[in-house]
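What you see is the complex with one protein chain gone and the rest in place.
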Amino acid sequence: VTIRYDYRRTERIGLPEAVLCQGKTDEHLRIIVAELMTHPNVPVLFTRMTPSQAEVVRDVAGAALNHDPESATAYLHGQMPDREGAVVVITAGTSDLTVAAEVVRTLQFLGIDSLLIADVGVAGLWRLQERLGELSAADVVVTVAGMDAALASVVGGLVGNPLIAVPTSAGYGAAQQGQTALNAMLVSCAQGVLVTNIDNGFGAACAAARILSRRRVT
Amino acid sequence: VTIRYDYRRTERIGLPEAVLCQGKTDEHLRIIVAELMTHPNVPVLFTRMTPSQAEVVRDVAGAALNHDPESATAYLHGQMPDREGAVVVITAGTSDLTVAAEVVRTLQFLGIDSLLIADVGVAGLWRLQERLGELSAADVVVTVAGMDAALASVVGGLVGNPLIAVPTSAGYGAAQQGQTALNAMLVSCAQGVLVTNIDNGFGAACAAARILSRRRVT
Amino acid sequence: VTIRYDYRRTERIGLPEAVLCQGKTDEHLRIIVAELMTHPNVPVLFTRMTPSQAEVVRDVAGAALNHDPESATAYLHGQMPDREGAVVVITAGTSDLTVAAEVVRTLQFLGIDSLLIADVGVAGLWRLQERLGELSAADVVVTVAGMDAALASVVGGLVGNPLIAVPTSAGYGAAQQGQTALNAMLVSCAQGVLVTNIDNGFGAACAAARILSRRRVT
Amino acid sequence: VTIRYDYRRTERIGLPEAVLCQGKTDEHLRIIVAELMTHPNVPVLFTRMTPSQAEVVRDVAGAALNHDPESATAYLHGQMPDREGAVVVITAGTSDLTVAAEVVRTLQFLGIDSLLIADVGVAGLWRLQERLGELSAADVVVTVAGMDAALASVVGGLVGNPLIAVPTSAGYGAAQQGQTALNAMLVSCAQGVLVTNIDNGFGAACAAARILSRRRVT
Amino acid sequence: VTIRYDYRRTERIGLPEAVLCQGKTDEHLRIIVAELMTHPNVPVLFTRMTPSQAEVVRDVAGAALNHDPESATAYLHGQMPDREGAVVVITAGTSDLTVAAEVVRTLQFLGIDSLLIADVGVAGLWRLQERLGELSAADVVVTVAGMDAALASVVGGLVGNPLIAVPTSAGYGAAQQGQTALNAMLVSCAQGVLVTNIDNGFGAACAAARILSRRRVT
Amino acid sequence: VTIRYDYRRTERIGLPEAVLCQGKTDEHLRIIVAELMTHPNVPVLFTRMTPSQAEVVRDVAGAALNHDPESATAYLHGQMPDREGAVVVITAGTSDLTVAAEVVRTLQFLGIDSLLIADVGVAGLWRLQERLGELSAADVVVTVAGMDAALASVVGGLVGNPLIAVPTSAGYGAAQQGQTALNAMLVSCAQGVLVTNIDNGFGAACAAARILSRRRVT
Amino acid sequence: VTIRYDYRRTERIGLPEAVLCQGKTDEHLRIIVAELMTHPNVPVLFTRMTPSQAEVVRDVAGAALNHDPESATAYLHGQMPDREGAVVVITAGTSDLTVAAEVVRTLQFLGIDSLLIADVGVAGLWRLQERLGELSAADVVVTVAGMDAALASVVGGLVGNPLIAVPTSAGYGAAQQGQTALNAMLVSCAQGVLVTNIDNGFGAACAAARILSRRRVT
Partner (left out) sequence: VTIRYDYRRTERIGLPEAVLCQGKTDEHLRIIVAELMTHPNVPVLFTRMTPSQAEVVRDVAGAALNHDPESATAYLHGQMPDREGAVVVITAGTSDLTVAAEVVRTLQFLGIDSLLIADVGVAGLWRLQERLGELSAADVVVTVAGMDAALASVVGGLVGNPLIAVPTSAGYGAAQQGQTALNAMLVSCAQGVLVTNIDNGFGAACAAARILSRRRVT
């Protein structure tokens, strides 16, 4: 099997192809990394990489791999150049932290700084209201929330920034592995909320990068 | 066909059998009302009654029928005796008003007064915060909301009263005819939110009556 | 990561924030408990805590943790003050006992006594009819049932108390992990049945506490 | 288009092919009836036939058509010979009566007498308990119920006869057009309940006929 | 916790209460068996019992337990008295054999003999046609099939006996854990097919026993 | 609004772009047809065209439109040149005839002859077995069936030709608007059955044309 | 009933509250418009307004109402001030044009110009490739597509702009009223695609306005 990594993608759309490790066999990962080692100047992001997959990749790639277990991401051949822009990532509960970590680590890989505001669920609104200034100053707000996902609607009614909502699979029963949070965000009573797939912190970070590419100079 | 109205139900559980008109043929309605006319002292509630069904019933029952088109409810043989207790009904948007009206009219039939606070969706939180005093004073709060149903979570985080959440079928697409609102209420991040079927204003009012039957004398 | 526990919640709504352990990493649990140890007078409830998570928390909290494996709950810093009121918890089968245990343990944490009546499914109605006196005397009845959940409808037709229905994920196939029990309770032919999320014994207990806060003095 | 009516089916399995009118165009009905008129000694049952479809068929078949609007059934060329056996059809609410009527009319077409016991939902158990003698005496009990369908479970726990459960599409919201009743019957806590498609009174009657074909002589 | 086994059920409906082991903790099983040991003359059936659960029960019950791993069933205190009647169990593929084994073992426990015809899927119709004589002679035919479940429709068109269809969870993808087989059986083009829950061999056997209780003496 | 009809498609893939009328406003249809009238030599197929839409199109196109109400198709500017190959279209019931007609009319538009064998459902297998010779001689067999869709499995076990299965939305309840037929065909126990969208006779005909483009010369 | 229009929203988030007409009674619309007439300087947008609802509103509002039937939108009290920024709206087929029109009209109401590129579905890729220059120059690209929604993925792989994907309810069967398009967009193989509710052109335009509020000055 020959792997065809899309090396031209960054040039075309400003974002590199990433490697989703979930569902890949160790053998397939080895073939991919062997191919990637032929281009040592191209930074590559791995997502949903388990510690044991990191071991497998390190066999081929050596020390070059920067793996972070919390977010399950890894960088090969470093990160991309820094970009301007302020992203705030906000979460409803600690169960959403691993997804928020995927957002933050992907942004860092793309060269974008971010601020994480954790644990500000709407059952205690005062926590959110203390942080409104930081939210308003952001170029992009990424809201990570599971279960009823009410945080996205409340934030969307309080600030006018570009707003990306990431549903998470936290919860049980009627949470339906994140489907309820996803649907609730899609039908948010706040206007102009944009939504990603369940637990897709990577996609939210890429979307933020797309928005920052058109950011206003102030 | 012989109808068996459960005349003993009020004595048993404090709530009378009601007649759900939806899905009944005109012929079946006529048979039911003929039976009910034999007990002129028993107040009966009809729900989801269309204006044309009201016509059919009036043919049999005469002026005795008190029909309200907005809530699609009707009273036959008057209402039940007054009960003590304060219920507040709160809605997120005007699309939820017909369901809220079913709550209010059913409560009225059961002899219970209520206050309706409309149009206080969380996309404009200030509207809700102006009414917190009224909410806190209630013996039961009934929250009627569709789409993301975030109102239930926000109210549940602000007040400690018994809280009944009624999802509505407002919205389109991922609102899934109220299923998203239902699920979001069931997984609300606020504690102790209790939920009824979609658009079931009647059930919420009956549940409020059950709770008031155990109400604290102050 | 900084945790923001909502210490003001009890003051606001009479119920403390609880810690849902499911889906949390050991590292996140440690951070949460370290924060909670700074407030040794605030009783905290943990739910869905596995024995191995209890170990992790005990590393930080020491002997202060009261963990019960059947209900998967734990108390840190003791329980809340006693409250008046009589709650009856009733289950259809032994498969529902762990959820019923979560109701009972949460009530106990909240300072509320309860009576558990187990194994009275409607396929043997006589078992239920023997206990009607105890059911009628309750301030709140919590019905825990899976599969067809017919128990909620039968109880709702027999007594007029506030009635909370907790669907469970018992069963297989068309039981759909509790979705069928949930839907059957939502469309119960008994009036005024209120429903929680699947397996959500914690929520049912909190809702009971909300109702008891308005309890009639007799 | 040539129609191929399975004239040999009665000989093979004791039940004739029936014509489901729903979804058929008037033109297709005309072709079918023209074919059937060539066999004037073969009784045929039509189901889900609207009054306007009955008109169309009468154009071709003349007075031979016996159409009943409540059950939406019609007989062409009379009925089948009488069979021995006692079937009881029992319904939870008046909304289920049209489906129950399809059971009764199909049984009559097949030459089987039946007793209809209507309106004995479990929210008023005394109504059911009054009829236990009649239920126990039946060769087959057909339970027709919508919404939570708890009637099937209660009946199944009280009598040991062959028990066919027909879910109906009565109700709204979480009733999901009968899917909830269907699933609740499939996972009934009573043993040996057998289930048909939603609203399929025809199928229940055919199944009863299959069972009666093996009936005990007493 | 006190267990309330429904000892009177056999007297009432001719079928004893059974113990579904799936979802029960070892501790709950021990309590149940201790209770059952107080009635050594009452035969009890356990279903979905894993080998390790059998170990747990044997600790309490001793040699009295007759456990069969293929069907995951066990008998305590022997079987019920023999009943007359011929049941044929027919399966589409080897993947359905464990469910068919649950039918056969439950029938045996209830005192009913049966014949198992395996591996006669409709992709090779000749295998079915060879067995038509045996099928026609049965008092009840139980068809066990997964995936497209076409076997039930073909059998239903060939014989007129009472016909019970048991969908299985065999297959993957669009088989949807047996939901497709369940639905296909419910909408079978053959008349009078009756359906059980997915993989519910126990229920099919109980239903067969209900039908045999009314069996024709020939 | 400017319409961009893909005139080059036939040259590219041998199939022309078609116009799905369902969901189009009359105004949009008029714009489309005005554009198409500029290429009077390009035959165009319209599908799911109601009689009133045919009127609208005739206003613009005049007599050039060949509309067939049963299949709801229309030809503008004639048909495509004749192609070699024998297609057999087979249906389970008369409810499936309109979809089968869409297959036949689309094939005719594409220049392909076909034979329609109607009403050979598996509840009467003898009807199918009479036609095996015709089925075996076909280059492509298109099986159109709703409900349990067992016909596709039985045909697939009897003949080895290319086999396209078209599920239809016939039936009610658990037929789920054709979803059950679709899933049953996808998990058919016969090997190598290929499936189209529900009611998609057009797609089946196009697929047959793709297959005929590689047909064996005999 | 008193209406509480959120007049402060524009000041807070730069977007005014809009009136979703779907699901509102004529009486409710009249009450809303009467309230809005008290603020003649506040431009208001109505969405999903039928022609007959426009009539109702005109009764109260007079000539002030600018209603557009294709997009089902209306402006009351004019539009908002012009904003800078270039939005391109791109659609796959003519069935998606009404949703695209809602995007364009909402943008116009918000003071934003846009370019509509229609009918460039991926089954004819050349149509899309001709317009790449225009797409790349946009500050925001809004992709409107139903059925398989492949257009969003292809566009997302070709350009790096902020990309909003609007699924539409075009199609039938497995299109599932737009749910398939929604899911396909959420799991797009292109990175950073952001998604709105099905048919939610209004939401896409509001999101574009949020993004433009942070637009780069070039």
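We just call them A, B, C, D, E, F and G in the order they show up, numbering each chain from 1.
FYI, contacts are C-beta pairs under 8 Å (C-beta built on N, C-alpha and C of every residue); 3 or more make two chains touch, one makes a residue touch a chain.
In this text, all values refer to a predicted model and were calculated from it rather than measured experimentally.
Here one chain is not drawn; of G:90, G:190 or G:204, the residue touching it is G:190.
On the side of subunit E, touch with the chain left out of the figure occurs at residues 70, 94-95, 97-98, 116, 118-120, 123-124, 126-127, 170-175.
Against the chain not displayed here, subunit G makes contact via residues 92-93, 121-125, 147-150, 152-154, 156-158, 171, 173-176, 179-180, 182-191. Contacts to the hidden chain, counted on subunit F, fall at residues 9, 12-15, 18, 139-140, 156-164, 182, 186-187, 191-198, 200, 202-203, 205-211, 213-217.
Just so we're on the same page, only the chains that are shown with their structure count from here on.
Comparing the chain pairs B-D and A-G, the larger number of C-beta pairs in contact belongs to A-G. Taking each chain's centre as the average of its CA atoms, subunit B and subunit F sit 49 Å apart. Centre-to-centre separation of subunit D and subunit E, using mean CA positions: 26 Å. Each of residues 9, 93, 123-124, 156-158, 171, 173-175, 182, 186-187, 191, 197-198, 200 in subunit D touches at least two other chains.
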